[in-house]
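Removed from the display is one protein chain of the complex; every other protein chain stays in position.
In this document, chain identifiers A, B and C correspond to the written order of the chains, with residue numbering beginning at 1 in each.
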Amino acid sequence: MMNFIVIPILLLLALTAVTVARIRNLWAAVMFTGIYSFLGASWMLILDAPDVAFTEAAVGAGISTILMLATLSLTPRKRHQDGHLQSDDFDEKPRKKSPVWPLLVVTITGFALIYGTFDMPHFGSPEAPIQVYPDPSFISKSQHDMHGLPNVVTAVLAGYRGYDTLGETAVIFTAGIAVLLILRRAPNEGLKHADQESEVVAAANLINQADENSDGELTQEADS
Amino acid sequence: MTMDQFLGLYNYWIVIFLMMTGFYIVIARENLIKTIIGLNIFQTSVFLLYITMGKVTEGTAPIIRNGGGHHEEEHGAAEHVGHAALGREVELGHSVSDVSAIQHASYLENTNPPASPPLDGLADATATSGALEQNTHIVAEYQGVIYSNPLPSVLMLTAIVVGIATTALALALIVRIREEYGTIEEDEIIELDRNS
Amino acid sequence: MNTFPIIRVITKVLIPYILLFAFYVQFHGDFGPGGGFQAGVIFAAALILYGLVYGLPALQMVAPPRVVEKLIALGLLIYGGTGIACMLLGGNFLDYNVLEHHFLTELPAAIDFLPGEGPHHFLPEGQHLGIFLVELGVGITVTAVMTMIFYAFAGREPVA
Partner (left out) sequence: MLVEHALVATAVAILTTMTLALIRAMLGPTIFDRVLALNMFGTKTVLLICVVGFLTERTDFLDLALLYSLMNFIGMVALLRFSQFGGFGDSKDGSPVKPEAQG
């Protein structure tokens, strides 16, 4: 019964993933990543993981999309003189090398993994190792230990695996600090380049602001 | 290839397909943002793989149905929650009226007669899990309701948030690369490095 | 976005509810799906929505970066502090069982004005209190980190 719902969702997921791989417009790729997250979260809900679905929907479709778009706005192919952006400024560069080798690698890896699945316990099997070890009665045990806290996921996350979650929080903390360290200072401040070269860059930037002509080429010359 | 095998494994195959799509984007595309998107797809497919493995047939989400933080019950009835209702070997498939006849075998080797568990919400789960009659002695079960494994959920929950934090870090690095090199195409960056 | 009144009005109406929902997810996370991670992300999303529609300066007046960057550390501190408090009370690190019967639940009967069987009827204790505090710490850190990351990206001047 549930297969009528699950199989279309899986096919939509596969379709979205292929679309992301094929599409050249990065704006649209980010958009499809949001769709992919929504679909993945829907499947997670059907697979009895509402907490993960919650997180995936909030992170994947909300924050991740916004961060990708923010990055995209800072990294167009070239910025035109009057500040206008065209939609093809966010396209990938047309690719020259052929996709045969990557496809070959991916196909071989994929078939190796599929060969591996033949030894795996079938979907939903109550005899799968993950259901047997550790002692499956730990849901009941958590009810006892936590005085009836209904959400076992939270109980395990913050209770039994409290150290682990502390570590994860520290990772988020560290990543946040690292982003701030990277992005907080102005673009040309504190460069470790030779002084002359950075002066050239600064001069080129000044010229660019005054000049009406193509600024991208000048900067690139100065950089290289 | 039997039908049984297909129905038991097609989830994994789709997950592997998604994973390989992400892998392909990572190794074939030269745009750095696209690479990060591919990495995200790969990551999500790993989450899906874990979550798939935690699912039990006829199980439900690991949030106790009749829970709700009833404080009196916790203090007054903590004992019977803790000991008597911890049956693992439950003969499911009984009709609802037979619930009191469910045989509990406490994992604490407690031989007290079981207190009758709350009946709400037990009915449908008991009725629908008849298919598991042979296997019920091993699944995670509580008060007659089968729950999927919460452990993969916990692991993936933290992984998602750490994943977005590291993605943000990668994107910040991409912004810096764009500012220094003027491009986010990998081959152009390598070219610029070679010429400098 | 001054030229889009519909989005401005809808956003203004919606943001309190998103914040409320974030608090619901945070504090009801023990009982339903949700918890600190999710609540933090939702809360940050509400702030970011405000920034998207009303502009970054408006958002930075509501949530000053100077404050938010301190909150990053505060959340982790609450988490670690819970563990230390458990140690001070005689348990192991993050052993919430020692938080059972804390001073708020031991209030004398004279000031026990709340209905029910005393104030403890409403207050979390033991494992509940520990998980509550820990999730609160996680929520604060995640909110602050996500907001600061948005500030860092959106406040960046594009270069040529």
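Quick note on the criterion: a contact is a pair of C-beta atoms (placed from the backbone, for glycine too) under 8 Å apart; a residue touches a chain by one contact, two chains touch by 3 or more.
What you see is a predicted model; the values in this text were computed from it and never measured.
Participant: Under the definition given at the start, what are the shown partners of the omitted chain?
Facilitator: A, B, C
Participant: Going by the contact rule already stated, which one of A:A21, A:L45, A:V106 or A:L183 would touch the omitted chain in the full complex?
Facilitator: Looking across A:A21, A:L45, A:V106 or A:L183, the contact with the absent chain belongs to A:L45.
Participant: Out of B:A61, B:L171 or B:I189, which touches the unshown chain?
Facilitator: B:A61
Participant: Which residues does subunit B use to touch the chain missing from this display?
Facilitator: Considering the whole complex, subunit B reaches the absent chain at 60-61, 63, 124.
Participant: If you put the missing chain back, which residues of subunit A would it touch?
Facilitator: Those residues of subunit A that touch the unshown chain are 1-2, 4-5, 8-9, 12, 15-16, 19, 23, 27-28, 30-32, 34-35, 38-39, 41-42, 45-46, 50, 53-54, 57-58, 61-62, 65-66, 69-70, 72-74, 76, 83-87.
Participant: If the hidden chain were put back, which residues of subunit C would touch it?
Facilitator: Output for subunit C: 1-2, 7, 11, 14, 18, 21, 24-25, 32-34, 38, 42, 45, 48-49, 51-58, 150, 153-158.
Basically, only the chains that are shown with their structure count from here on.
Participant: So how far apart, in whole Å, are subunit B and subunit C when each is placed at the average of its C-alpha atoms?
Facilitator: 25
Participant: Quick one: report the Å distance separating subunit A from subunit B, using the average Cα coordinate of each chain.
Facilitator: It comes to 19 Å between the two C-alpha centres.
Participant: Return the residues of subunit C touching two or more other chains; collapse runs of consecutive numbers into ranges.
Facilitator: 30-33, 35, 37, 41, 128, 142, 145, 149, 152-153, 156, 159, in rising order.
Participant: Can you pull out the residues of subunit A that are in contact with at least two other chains?
Facilitator: Subunit A, residues with two or more chain partners: 50-51, 55, 59, 63, 67, 70-71, 74, 147, 149-151, 153, 157, 165, 172, 175-176, 179, 182-183, 187, 216, 219.
Participant: Under the touch definition given earlier, write down the residues of subunit A that touch subunit C in their complex.
Facilitator: 50-51, 53-55, 58-59, 62-63, 66-67, 70-71, 73-74, 76, 79, 145-147, 149-151, 153-155, 157-159, 162-163, 165-166, 169-170, 172-173, 175-177, 179-180, 182-184, 186-187, 205, 208, 215-216, 219
Participant: Please give the residue numbers of subunit C that touch subunit B in the complex, ascending.
Facilitator: Within the complex, subunit C contacts subunit B at residues 30-33, 35, 37, 41, 117, 120-121, 128, 142, 145, 149, 152-153, 156, 159.
Participant: So in the complex, the part of subunit A that touches subunit B is made up of which residues?
Facilitator: Going by the criterion above, the answer is residues 3, 6-7, 10, 13-14, 17-18, 20-21, 26, 29-30, 33, 36-37, 40, 43-44, 47-52, 55-56, 59-60, 63-64, 67-68, 70-72, 74-75, 77, 92-93, 95, 99, 102-103, 105-107, 109-110, 113-114, 117-118, 120, 122-128, 130-132, 135-141, 143-144, 147-153, 156-157, 161, 164-165, 168, 171-172, 175-176, 178-179, 182-183, 187, 216, 219-220, 223-224.
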